[in-house]
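Sharing a structure with you now.
One protein chain omitted, others in place.
Up next, chain A:
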Amino acid sequence: MLQIDRWKRILIFGICLLGLFYALPNAFYARVEAHNDAVARIEATGVETPELVAARDGWPSWMPSNLVNLGLDLRGGAHLLGEVQVTQVYKTRVDALWPELRTALAAERDTVGAIRRVEAPEGVLSVEIGNADQMPRAIEIARGFSDPVTTLTGAGQQSLAIATQGSTLTIQLSDAEKAVTDDRTIQQSLEIVRRRVDEVGTREPTIMRQGEDRILIQVPGIGSATELKELIGTTAQLTFNPVLGTTGDAEAQPGLGQFIAPSIDQEGVYYILEDSPVVTGEDLVDAMPGSDENGQPSVNFRFNPTGARAFGSYTSQNIGQPFAIVLDDEVISAPVIRSAITTGSGQISGSMNFDQANQLSVLLRAGALPAEMTFLEERTVGPELGQDSVDAGKVAAGVGFVAVVMLMILSYGRFGVFAAVALTFNMVLLFAVLSLIGATLTLPGIAGIVLTIGMAVDANVLVFERIREELRTARGPARAIELGYEKAMSAIVDANITTLIVAAILFVLGSGPVKGFAVTLTIGIVTSVFTALFVTRLITIMWFERARPKQIEV
(Lines give C-alpha, C1' and ligand atoms only; values in the text may rest on other atoms or scores of the structure.)
Protein backbone atom coordinates (compact mmCIF):
# COMPACT_ATOMS: atom_id res chain seq x y z
CA MET A 1 0.00 0.00 0.00
CA LEU A 2 0.89 3.60 -0.18
CA GLN A 3 3.14 4.32 2.70
CA ILE A 4 5.88 6.73 3.54
CA ASP A 5 7.68 6.49 6.87
CA ARG A 6 7.14 9.34 9.25
CA TRP A 7 10.82 10.30 9.30
CA LYS A 8 10.81 10.51 5.52
CA ARG A 9 7.78 12.80 5.62
CA ILE A 10 9.52 15.04 8.11
CA LEU A 11 12.65 15.04 5.99
CA ILE A 12 10.75 16.01 2.83
CA PHE A 13 8.88 18.78 4.61
CA GLY A 14 12.07 19.85 6.30
CA ILE A 15 13.89 20.21 3.00
CA CYS A 16 11.02 22.27 1.56
CA LEU A 17 10.90 24.55 4.59
CA LEU A 18 14.66 24.93 4.60
CA GLY A 19 14.46 25.80 0.91
CA LEU A 20 11.86 28.44 1.65
CA PHE A 21 14.03 29.86 4.41
CA TYR A 22 17.10 30.13 2.20
CA ALA A 23 15.24 31.36 -0.88
CA LEU A 24 13.45 34.11 1.05
CA PRO A 25 16.24 36.73 0.98
CA ASN A 26 15.93 36.87 -2.82
CA ALA A 27 12.40 38.20 -2.45
CA PHE A 28 13.88 41.24 -0.66
CA TYR A 29 16.88 41.55 -2.93
CA ALA A 30 17.69 45.25 -2.60
CA ARG A 31 17.22 45.28 1.16
CA VAL A 32 19.35 42.19 1.78
CA GLU A 33 22.02 43.47 -0.54
CA ALA A 34 22.18 46.76 1.34
CA HIS A 35 22.40 44.79 4.59
CA ASN A 36 25.27 42.66 3.28
CA ASP A 37 27.15 45.67 1.99
CA ALA A 38 26.72 47.50 5.28
CA VAL A 39 27.97 44.50 7.29
CA ALA A 40 31.03 44.16 5.07
CA ARG A 41 31.72 47.88 5.24
CA ILE A 42 31.43 48.04 9.02
CA GLU A 43 33.68 45.04 9.36
CA ALA A 44 36.29 46.52 7.04
CA THR A 45 36.37 50.04 8.44
CA GLY A 46 35.08 49.56 11.96
CA VAL A 47 33.06 52.73 11.59
CA GLU A 48 29.31 52.65 12.18
CA THR A 49 27.55 55.56 10.55
CA PRO A 50 23.77 55.90 11.09
CA GLU A 51 23.13 55.09 7.40
CA LEU A 52 25.18 51.91 7.60
CA VAL A 53 23.46 50.82 10.80
CA ALA A 54 20.07 51.50 9.25
CA ALA A 55 21.00 49.45 6.19
CA ARG A 56 22.34 46.68 8.38
CA ASP A 57 19.20 46.54 10.48
CA GLY A 58 17.05 46.46 7.36
CA TRP A 59 17.39 42.69 7.38
CA PRO A 60 17.45 40.60 10.57
CA SER A 61 20.89 39.12 11.17
CA TRP A 62 19.52 35.72 12.20
CA MET A 63 17.99 35.26 8.76
CA PRO A 64 20.12 33.85 5.98
CA SER A 65 21.50 36.59 3.82
CA ASN A 66 22.85 34.61 0.89
CA LEU A 67 21.61 35.96 -2.39
CA VAL A 68 21.69 34.72 -5.91
CA ASN A 69 24.65 36.46 -7.43
CA LEU A 70 23.57 38.48 -10.43
CA GLY A 71 25.89 38.16 -13.42
CA LEU A 72 27.31 41.13 -15.24
CA ASP A 73 24.73 40.85 -18.00
CA LEU A 74 22.01 41.39 -15.39
CA ARG A 75 23.70 43.87 -13.09
CA GLY A 76 25.84 45.82 -15.48
CA GLY A 77 29.58 46.07 -15.23
CA ALA A 78 32.73 45.18 -17.07
CA HIS A 79 34.36 41.92 -18.00
CA LEU A 80 37.96 41.59 -19.13
CA LEU A 81 40.00 38.62 -20.15
CA GLY A 82 43.68 39.44 -20.00
CA GLU A 83 46.64 37.42 -21.13
CA VAL A 84 49.87 37.87 -19.22
CA GLN A 85 52.94 37.92 -21.42
CA VAL A 86 54.83 35.57 -19.14
CA THR A 87 57.89 35.26 -21.36
CA GLN A 88 58.72 38.92 -20.83
CA VAL A 89 59.87 37.99 -17.38
CA TYR A 90 62.59 35.70 -18.73
CA LYS A 91 64.24 38.68 -20.35
CA THR A 92 64.08 40.73 -17.17
CA ARG A 93 65.60 37.88 -15.23
CA VAL A 94 68.59 37.25 -17.48
CA ASP A 95 69.18 40.97 -17.93
CA ALA A 96 69.33 41.35 -14.18
CA LEU A 97 71.78 38.48 -14.00
CA TRP A 98 74.29 40.09 -16.35
CA PRO A 99 75.82 42.75 -14.02
CA GLU A 100 76.46 40.16 -11.31
CA LEU A 101 77.87 37.66 -13.74
CA ARG A 102 80.07 40.30 -15.32
CA THR A 103 81.51 41.21 -11.91
CA ALA A 104 82.16 37.58 -11.09
CA LEU A 105 83.81 36.85 -14.44
CA ALA A 106 85.78 40.07 -14.40
CA ALA A 107 87.30 39.02 -11.08
CA GLU A 108 88.88 36.09 -12.94
CA ARG A 109 89.92 38.01 -16.00
CA ASP A 110 93.40 36.46 -15.74
CA THR A 111 91.97 33.01 -16.35
CA VAL A 112 89.00 33.46 -18.67
CA GLY A 113 90.21 36.50 -20.55
CA ALA A 114 88.19 39.47 -21.76
CA ILE A 115 84.42 39.11 -21.59
CA ARG A 116 81.65 40.72 -23.55
CA ARG A 117 77.94 40.22 -23.91
CA VAL A 118 76.95 39.40 -27.45
CA GLU A 119 73.64 39.63 -29.20
CA ALA A 120 71.18 36.86 -28.41
CA PRO A 121 67.45 36.23 -28.65
CA GLU A 122 65.26 37.71 -25.97
CA GLY A 123 65.54 35.87 -22.68
CA VAL A 124 68.99 34.48 -23.50
CA LEU A 125 72.27 35.78 -22.18
CA SER A 126 75.26 35.15 -24.47
CA VAL A 127 78.75 35.92 -23.22
CA GLU A 128 81.92 35.63 -25.23
CA ILE A 129 85.07 34.93 -23.29
CA GLY A 130 88.62 35.57 -24.40
CA ASN A 131 90.17 32.21 -23.52
CA ALA A 132 87.96 29.57 -25.03
CA ASP A 133 90.00 26.80 -23.43
CA GLN A 134 89.09 28.11 -20.00
CA MET A 135 85.38 27.57 -20.66
CA PRO A 136 84.97 25.02 -17.82
CA ARG A 137 85.99 27.69 -15.33
CA ALA A 138 83.48 30.17 -16.83
CA ILE A 139 80.76 27.59 -16.61
CA GLU A 140 81.67 26.97 -13.01
CA ILE A 141 81.31 30.66 -12.24
CA ALA A 142 78.00 30.90 -14.07
CA ARG A 143 76.77 27.86 -12.23
CA GLY A 144 77.34 29.73 -9.02
CA PHE A 145 74.35 31.88 -9.94
CA SER A 146 72.10 28.91 -10.47
CA ASP A 147 69.91 27.65 -7.66
CA PRO A 148 68.07 24.39 -7.30
CA VAL A 149 64.49 24.78 -8.45
CA THR A 150 62.12 24.18 -5.59
CA THR A 151 59.04 22.47 -6.90
CA LEU A 152 57.50 19.10 -6.30
CA THR A 153 58.22 17.81 -9.78
CA GLY A 154 61.31 19.75 -10.69
CA ALA A 155 63.43 18.40 -7.81
CA GLY A 156 67.11 18.25 -8.62
CA GLN A 157 66.83 20.71 -11.48
CA GLN A 158 68.78 23.91 -11.68
CA SER A 159 67.29 27.31 -12.33
CA LEU A 160 69.67 28.14 -15.17
CA ALA A 161 70.33 26.22 -18.34
CA ILE A 162 73.97 26.81 -19.30
CA ALA A 163 75.38 25.82 -22.67
CA THR A 164 78.54 26.57 -24.61
CA GLN A 165 79.46 26.89 -28.22
CA GLY A 166 83.10 27.61 -28.99
CA SER A 167 83.99 30.64 -26.95
CA THR A 168 80.38 31.62 -26.31
CA LEU A 169 78.58 30.89 -23.10
CA THR A 170 74.80 30.99 -23.34
CA ILE A 171 72.64 31.15 -20.27
CA GLN A 172 68.88 31.02 -20.05
CA LEU A 173 66.26 29.93 -17.58
CA SER A 174 65.80 26.17 -17.44
CA ASP A 175 62.41 24.73 -18.36
CA ALA A 176 61.68 23.92 -14.73
CA GLU A 177 62.53 27.45 -13.71
CA LYS A 178 60.43 28.85 -16.56
CA ALA A 179 57.44 26.90 -15.30
CA VAL A 180 57.99 28.16 -11.78
CA THR A 181 58.49 31.69 -13.07
CA ASP A 182 55.31 31.58 -15.16
CA ASP A 183 53.34 30.49 -12.18
CA ARG A 184 54.83 33.21 -10.04
CA THR A 185 54.20 35.82 -12.72
CA ILE A 186 50.52 34.92 -12.91
CA GLN A 187 50.15 34.85 -9.13
CA GLN A 188 51.81 38.20 -8.91
CA SER A 189 49.63 39.67 -11.65
CA LEU A 190 46.50 38.34 -9.93
CA GLU A 191 47.57 39.91 -6.66
CA ILE A 192 48.29 43.25 -8.27
CA VAL A 193 45.03 43.28 -10.19
CA ARG A 194 43.15 42.37 -7.03
CA ARG A 195 44.75 45.21 -5.08
CA ARG A 196 44.03 47.66 -7.87
CA VAL A 197 40.41 46.65 -8.22
CA ASP A 198 39.77 46.41 -4.49
CA GLU A 199 40.94 49.98 -4.16
CA VAL A 200 37.88 51.33 -5.97
CA GLY A 201 35.70 49.37 -3.58
CA THR A 202 33.05 48.13 -5.97
CA ARG A 203 31.00 45.15 -5.00
CA GLU A 204 32.59 41.72 -5.10
CA PRO A 205 34.75 41.65 -8.16
CA THR A 206 35.67 38.30 -9.66
CA ILE A 207 39.37 38.00 -10.33
CA MET A 208 40.58 34.59 -11.21
CA ARG A 209 43.16 32.71 -13.14
CA GLN A 210 41.97 31.03 -16.26
CA GLY A 211 44.07 28.44 -18.01
CA GLU A 212 47.83 28.78 -18.19
CA ASP A 213 48.40 32.48 -18.53
CA ARG A 214 45.07 34.26 -18.40
CA ILE A 215 43.27 36.34 -15.88
CA LEU A 216 39.55 36.90 -15.88
CA ILE A 217 38.38 40.11 -14.28
CA GLN A 218 34.73 40.90 -13.74
CA VAL A 219 33.75 44.02 -11.90
CA PRO A 220 30.08 44.76 -11.36
CA GLY A 221 29.00 48.36 -11.31
CA ILE A 222 31.95 49.80 -13.18
CA GLY A 223 31.14 52.09 -16.10
CA SER A 224 33.18 50.50 -18.86
CA ALA A 225 35.88 48.01 -19.62
CA THR A 226 38.14 50.88 -20.68
CA GLU A 227 37.85 52.39 -17.23
CA LEU A 228 38.73 49.04 -15.72
CA LYS A 229 41.78 48.71 -17.95
CA GLU A 230 43.05 52.10 -16.86
CA LEU A 231 42.60 51.08 -13.26
CA ILE A 232 44.59 47.89 -13.66
CA GLY A 233 47.28 49.67 -15.59
CA THR A 234 48.25 51.95 -12.70
CA THR A 235 51.32 50.87 -10.78
CA ALA A 236 51.29 50.06 -7.10
CA GLN A 237 53.65 52.18 -5.05
CA LEU A 238 56.33 50.10 -3.37
CA THR A 239 59.09 51.92 -1.50
CA PHE A 240 61.86 51.20 0.98
CA ASN A 241 62.02 54.01 3.51
CA PRO A 242 64.27 54.74 6.50
CA VAL A 243 62.45 54.32 9.82
CA LEU A 244 62.67 57.17 12.31
CA GLY A 245 60.50 55.66 15.01
CA THR A 246 57.22 54.05 15.85
CA THR A 247 54.14 55.43 17.53
CA GLY A 248 50.76 54.21 18.66
CA ASP A 249 49.07 57.43 17.72
CA ALA A 250 47.74 57.61 14.20
CA GLU A 251 47.21 61.37 14.51
CA ALA A 252 50.77 62.14 15.60
CA GLN A 253 52.32 65.07 13.80
CA PRO A 254 55.37 63.91 11.88
CA GLY A 255 58.22 66.32 11.35
CA LEU A 256 59.22 67.95 8.10
CA GLY A 257 59.99 65.44 5.36
CA GLN A 258 58.41 62.64 7.34
CA PHE A 259 55.17 60.72 7.19
CA ILE A 260 53.25 58.17 9.22
CA ALA A 261 52.26 54.78 7.86
CA PRO A 262 50.32 52.04 9.65
CA SER A 263 51.68 48.53 10.00
CA ILE A 264 49.85 46.05 7.82
CA ASP A 265 49.79 43.24 10.38
CA GLN A 266 50.25 44.84 13.80
CA GLU A 267 47.20 46.72 14.93
CA GLY A 268 47.77 50.16 16.39
CA VAL A 269 51.41 50.34 15.35
CA TYR A 270 52.41 53.28 13.19
CA TYR A 271 55.80 53.98 11.73
CA ILE A 272 57.33 57.39 11.34
CA LEU A 273 59.18 57.26 8.07
CA GLU A 274 61.39 59.47 6.03
CA ASP A 275 59.60 60.88 3.02
CA SER A 276 62.21 60.13 0.40
CA PRO A 277 62.57 56.43 -0.22
CA VAL A 278 65.92 54.72 -0.50
CA VAL A 279 64.72 52.45 -3.24
CA THR A 280 61.38 52.11 -4.98
CA GLY A 281 59.50 49.14 -6.33
CA GLU A 282 60.54 49.97 -9.84
CA ASP A 283 64.02 48.84 -8.89
CA LEU A 284 62.84 45.50 -7.48
CA VAL A 285 63.47 42.68 -9.91
CA ASP A 286 62.16 39.75 -7.97
CA ALA A 287 61.07 38.50 -4.58
CA MET A 288 60.51 34.90 -3.65
CA PRO A 289 60.11 32.81 -0.55
CA GLY A 290 63.17 30.94 0.66
CA SER A 291 64.90 30.04 3.88
CA ASP A 292 67.72 31.70 5.81
CA GLU A 293 70.93 30.15 7.12
CA ASN A 294 69.08 28.69 10.09
CA GLY A 295 66.50 27.08 7.87
CA GLN A 296 63.87 29.60 8.92
CA PRO A 297 61.40 30.93 6.34
CA SER A 298 62.50 34.12 4.70
CA VAL A 299 61.86 36.26 1.68
CA ASN A 300 64.65 36.79 -0.81
CA PHE A 301 64.58 39.80 -3.02
CA ARG A 302 66.73 41.33 -5.70
CA PHE A 303 67.17 44.78 -7.15
CA ASN A 304 68.26 45.96 -10.54
CA PRO A 305 71.75 47.54 -10.75
CA THR A 306 70.56 51.05 -9.87
CA GLY A 307 68.55 49.81 -6.94
CA ALA A 308 71.39 47.59 -5.83
CA ARG A 309 73.82 50.51 -5.73
CA ALA A 310 71.48 52.75 -3.77
CA PHE A 311 70.50 49.97 -1.41
CA GLY A 312 74.14 48.94 -0.91
CA SER A 313 75.34 52.36 0.10
CA TYR A 314 72.35 52.92 2.40
CA THR A 315 72.67 49.60 4.21
CA SER A 316 76.40 49.94 4.71
CA GLN A 317 75.88 53.27 6.44
CA ASN A 318 72.92 52.16 8.58
CA ILE A 319 73.78 48.77 10.05
CA GLY A 320 71.62 48.06 13.08
CA GLN A 321 68.92 50.45 11.94
CA PRO A 322 65.49 49.35 10.75
CA PHE A 323 64.11 50.25 7.36
CA ALA A 324 60.53 49.89 6.23
CA ILE A 325 59.07 48.14 3.21
CA VAL A 326 56.06 50.26 2.35
CA LEU A 327 53.35 49.18 -0.05
CA ASP A 328 50.58 51.64 -0.86
CA ASP A 329 51.28 53.62 2.33
CA GLU A 330 51.21 50.59 4.59
CA VAL A 331 54.29 49.08 6.19
CA ILE A 332 54.54 45.42 5.21
CA SER A 333 57.69 44.75 7.18
CA ALA A 334 60.38 46.72 9.00
CA PRO A 335 63.46 44.53 9.33
CA VAL A 336 66.71 45.62 10.95
CA ILE A 337 69.75 45.86 8.72
CA ARG A 338 72.27 43.28 9.90
CA SER A 339 74.95 43.85 7.30
CA ALA A 340 75.55 45.88 4.19
CA ILE A 341 73.71 44.47 1.21
CA THR A 342 75.78 45.34 -1.82
CA THR A 343 74.91 42.53 -4.19
CA GLY A 344 71.45 43.84 -4.81
CA SER A 345 69.85 40.80 -3.30
CA GLY A 346 68.72 40.69 0.29
CA GLN A 347 66.77 38.66 2.67
CA ILE A 348 63.94 39.44 5.04
CA SER A 349 63.74 36.94 7.84
CA GLY A 350 62.08 36.93 11.20
CA SER A 351 59.08 35.42 12.85
CA MET A 352 57.10 34.11 9.95
CA ASN A 353 56.01 30.74 8.69
CA PHE A 354 56.35 29.54 5.13
CA ASP A 355 52.86 30.72 4.19
CA GLN A 356 53.55 34.18 5.51
CA ALA A 357 56.86 34.24 3.67
CA ASN A 358 55.05 33.33 0.49
CA GLN A 359 52.39 35.94 1.14
CA LEU A 360 54.98 38.62 1.83
CA SER A 361 56.88 37.80 -1.32
CA VAL A 362 53.66 38.08 -3.30
CA LEU A 363 52.93 41.43 -1.69
CA LEU A 364 56.46 42.61 -2.37
CA ARG A 365 56.16 41.73 -5.97
CA ALA A 366 52.76 43.41 -6.09
CA GLY A 367 54.42 46.64 -6.96
CA ALA A 368 53.99 46.77 -10.68
CA LEU A 369 52.62 44.23 -13.10
CA PRO A 370 55.48 41.83 -13.70
CA ALA A 371 54.69 41.52 -17.36
CA GLU A 372 52.51 43.24 -19.86
CA MET A 373 48.89 42.16 -20.05
CA THR A 374 47.08 42.12 -23.37
CA PHE A 375 43.32 41.99 -23.42
CA LEU A 376 41.67 39.27 -25.44
CA GLU A 377 38.08 39.91 -24.60
CA GLU A 378 36.18 42.76 -23.08
CA ARG A 379 32.51 43.24 -22.44
CA THR A 380 30.62 46.09 -20.92
CA VAL A 381 26.97 45.96 -20.00
CA GLY A 382 25.18 49.07 -18.85
CA PRO A 383 23.16 48.81 -15.64
CA GLU A 384 19.88 49.82 -17.34
CA LEU A 385 20.21 47.10 -19.94
CA GLY A 386 20.84 44.59 -17.14
CA GLN A 387 17.82 45.80 -15.19
CA ASP A 388 15.67 45.58 -18.34
CA SER A 389 16.75 41.98 -18.78
CA VAL A 390 15.95 41.12 -15.17
CA ASP A 391 12.50 42.69 -15.46
CA ALA A 392 11.75 40.99 -18.77
CA GLY A 393 12.94 37.67 -17.33
CA LYS A 394 10.72 38.06 -14.27
CA VAL A 395 7.64 38.77 -16.36
CA ALA A 396 8.37 35.90 -18.73
CA ALA A 397 8.97 33.46 -15.88
CA GLY A 398 5.75 34.58 -14.17
CA VAL A 399 3.64 34.23 -17.29
CA GLY A 400 5.23 30.90 -18.18
CA PHE A 401 4.64 29.63 -14.66
CA VAL A 402 0.97 30.58 -14.65
CA ALA A 403 0.41 29.08 -18.10
CA VAL A 404 2.03 25.79 -17.15
CA VAL A 405 0.12 25.57 -13.88
CA MET A 406 -3.18 26.26 -15.66
CA LEU A 407 -2.55 23.60 -18.25
CA MET A 408 -1.60 21.10 -15.56
CA ILE A 409 -4.74 21.78 -13.53
CA LEU A 410 -6.94 21.64 -16.62
CA SER A 411 -5.41 18.34 -17.63
CA TYR A 412 -5.05 16.52 -14.35
CA GLY A 413 -7.49 18.24 -12.01
CA ARG A 414 -6.59 17.69 -8.37
CA PHE A 415 -3.35 16.05 -9.35
CA GLY A 416 -2.50 19.06 -11.44
CA VAL A 417 -2.84 21.18 -8.31
CA PHE A 418 -0.42 18.85 -6.55
CA ALA A 419 2.01 19.23 -9.43
CA ALA A 420 1.63 23.02 -9.26
CA VAL A 421 2.51 23.00 -5.56
CA ALA A 422 5.53 20.85 -6.36
CA LEU A 423 6.53 23.22 -9.15
CA THR A 424 6.40 26.13 -6.71
CA PHE A 425 8.65 24.29 -4.30
CA ASN A 426 10.88 23.42 -7.21
CA MET A 427 11.43 27.12 -7.91
CA VAL A 428 11.94 27.81 -4.22
CA LEU A 429 14.53 25.05 -3.89
CA LEU A 430 16.24 26.17 -7.08
CA PHE A 431 16.68 29.67 -5.70
CA ALA A 432 17.74 28.34 -2.32
CA VAL A 433 20.48 26.20 -3.86
CA LEU A 434 21.61 29.00 -6.17
CA SER A 435 21.88 31.33 -3.19
CA LEU A 436 23.64 28.82 -0.97
CA ILE A 437 26.36 27.91 -3.43
CA GLY A 438 26.73 31.53 -4.47
CA ALA A 439 26.10 30.68 -8.11
CA THR A 440 25.91 33.52 -10.58
CA LEU A 441 22.64 34.05 -12.35
CA THR A 442 23.07 35.19 -15.94
CA LEU A 443 20.62 36.06 -18.66
CA PRO A 444 20.75 32.59 -20.23
CA GLY A 445 20.46 31.39 -16.63
CA ILE A 446 17.03 33.01 -16.48
CA ALA A 447 16.21 31.20 -19.71
CA GLY A 448 17.38 28.03 -17.98
CA ILE A 449 14.92 28.67 -15.16
CA VAL A 450 12.05 29.30 -17.56
CA LEU A 451 12.94 26.14 -19.44
CA THR A 452 13.01 24.30 -16.11
CA ILE A 453 9.48 25.52 -15.40
CA GLY A 454 8.34 23.93 -18.63
CA MET A 455 10.31 20.73 -18.29
CA ALA A 456 9.99 20.27 -14.53
CA VAL A 457 6.45 18.99 -14.81
CA ASP A 458 7.67 16.25 -17.13
CA ALA A 459 8.32 13.79 -14.32
CA ASN A 460 4.86 14.51 -12.95
CA VAL A 461 3.32 14.08 -16.37
CA LEU A 462 5.05 10.73 -16.76
CA VAL A 463 3.68 9.55 -13.42
CA PHE A 464 0.15 10.90 -13.98
CA GLU A 465 -0.10 9.39 -17.44
CA ARG A 466 1.06 6.12 -16.00
CA ILE A 467 -1.54 6.27 -13.23
CA ARG A 468 -4.20 6.91 -15.87
CA GLU A 469 -3.12 3.80 -17.70
CA GLU A 470 -3.10 1.71 -14.57
CA LEU A 471 -6.56 2.99 -13.65
CA ARG A 472 -7.85 1.68 -16.95
CA THR A 473 -6.95 -1.85 -15.94
CA ALA A 474 -9.10 -1.22 -12.84
CA ARG A 475 -6.86 -2.21 -10.01
CA GLY A 476 -8.20 0.24 -7.49
CA PRO A 477 -6.89 3.75 -6.95
CA ALA A 478 -4.20 3.03 -4.35
CA ARG A 479 -2.62 0.31 -6.41
CA ALA A 480 -2.79 2.47 -9.53
CA ILE A 481 -0.98 5.34 -7.84
CA GLU A 482 1.65 3.02 -6.47
CA LEU A 483 2.23 1.32 -9.81
CA GLY A 484 2.21 4.66 -11.57
CA TYR A 485 5.16 5.88 -9.53
CA GLU A 486 6.94 2.55 -9.70
CA LYS A 487 6.72 2.13 -13.44
CA ALA A 488 7.47 5.70 -14.37
CA MET A 489 10.65 5.58 -12.32
CA SER A 490 13.04 4.15 -14.90
CA ALA A 491 11.89 6.56 -17.60
CA ILE A 492 12.31 9.50 -15.23
CA VAL A 493 15.77 8.41 -14.18
CA ASP A 494 17.03 7.73 -17.70
CA ALA A 495 15.54 10.86 -19.16
CA ASN A 496 16.98 13.10 -16.48
CA ILE A 497 20.41 11.53 -16.37
CA THR A 498 20.87 12.13 -20.08
CA THR A 499 19.89 15.78 -19.66
CA LEU A 500 22.23 15.97 -16.69
CA ILE A 501 25.07 14.70 -18.86
CA VAL A 502 24.49 17.54 -21.32
CA ALA A 503 24.30 20.08 -18.51
CA ALA A 504 27.55 18.78 -17.03
CA ILE A 505 29.33 19.10 -20.37
CA LEU A 506 27.98 22.62 -20.77
CA PHE A 507 29.30 23.43 -17.34
CA VAL A 508 32.78 22.06 -17.94
CA LEU A 509 33.29 23.48 -21.42
CA GLY A 510 31.16 26.57 -21.28
CA SER A 511 32.33 29.94 -20.12
CA GLY A 512 30.56 32.97 -18.75
CA PRO A 513 26.85 33.06 -19.52
CA VAL A 514 26.80 29.51 -20.89
CA LYS A 515 28.16 28.23 -17.62
CA GLY A 516 25.44 30.16 -15.82
CA PHE A 517 22.86 28.44 -17.97
CA ALA A 518 24.38 25.04 -17.20
CA VAL A 519 24.24 25.75 -13.47
CA THR A 520 20.55 26.63 -13.40
CA LEU A 521 19.73 23.74 -15.73
CA THR A 522 21.62 21.23 -13.56
CA ILE A 523 20.12 22.40 -10.30
CA GLY A 524 16.72 22.62 -11.98
CA ILE A 525 16.91 18.97 -13.02
CA VAL A 526 17.88 17.80 -9.54
CA THR A 527 15.24 19.85 -7.75
CA SER A 528 12.53 18.93 -10.25
CA VAL A 529 13.19 15.21 -9.82
CA PHE A 530 13.11 15.68 -6.06
CA THR A 531 9.86 17.62 -6.07
CA ALA A 532 8.17 15.35 -8.61
CA LEU A 533 9.13 12.11 -6.92
CA PHE A 534 8.94 13.11 -3.29
CA VAL A 535 6.90 16.26 -2.80
CA THR A 536 4.05 15.45 -5.21
CA ARG A 537 3.98 11.90 -3.98
CA LEU A 538 3.82 12.95 -0.35
CA ILE A 539 1.01 15.41 -1.05
CA THR A 540 -0.85 12.76 -3.04
CA ILE A 541 -0.52 10.19 -0.28
CA MET A 542 -1.53 12.60 2.43
CA TRP A 543 -4.62 13.53 0.46
CA PHE A 544 -5.32 9.87 -0.19
CA GLU A 545 -5.07 8.91 3.48
CA ARG A 546 -7.48 11.63 4.44
CA ALA A 547 -10.04 11.28 1.67
CA ARG A 548 -9.88 7.53 1.10
CA PRO A 549 -11.54 7.85 -2.30
CA LYS A 550 -13.09 4.75 -3.80
CA GLN A 551 -12.38 6.09 -7.20
CA ILE A 552 -9.92 8.65 -8.45
CA GLU A 553 -9.61 10.54 -11.62
CA VAL A 554 -6.33 11.78 -12.89
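Everything below uses one rule, namely that contacts are C-beta pairs under 8 Å (C-beta built on N, C-alpha and C of every residue); 3 or more make two chains touch, one makes a residue touch a chain; residues count from 1.
Basically, contacts and distances are computed from a predicted model.
Asks: Given that one chain of this complex has been left out, which of "Protein-export membrane protein SecF", "Hydrogenase expression protein HypE", "ABC transporter substrate-binding protein" or "Lactate utilization protein" is its protein name according to UniProt?
Replies: Result for the unshown chain: "Protein-export membrane protein SecF".
Asks: Touch as defined at the start, partner being the missing chain; which of A:T49, A:Q317 or A:T498 qualifies?
Replies: The missing chain is touched by A:T498.
Asks: Would you mind spotting which of A:L17, A:L376 or A:A547 touches the chain that isn't drawn?
Replies: A:L376
Asks: For the chain not shown, which residue from A:I12, A:I453 or A:L533 touches it across the whole complex?
Replies: Of the listed residues, the one touching the omitted chain is A:I453.
Asks: Using the touch rule from the top, list residues of chain A that touch the missing partner.
Replies: Residues 73, 81, 83, 224-226, 229, 374-382, 384-385, 388-389, 392-393, 395-397, 399-401, 403-404, 407-408, 410-413, 443-444, 446-447, 450-451, 453-455, 457-458, 461-462, 465, 468-469, 472, 487, 490-491, 494-499, 501-503, 505-506, 509-514, 517-518, 521, 553 of chain A touch the chain that is not shown.
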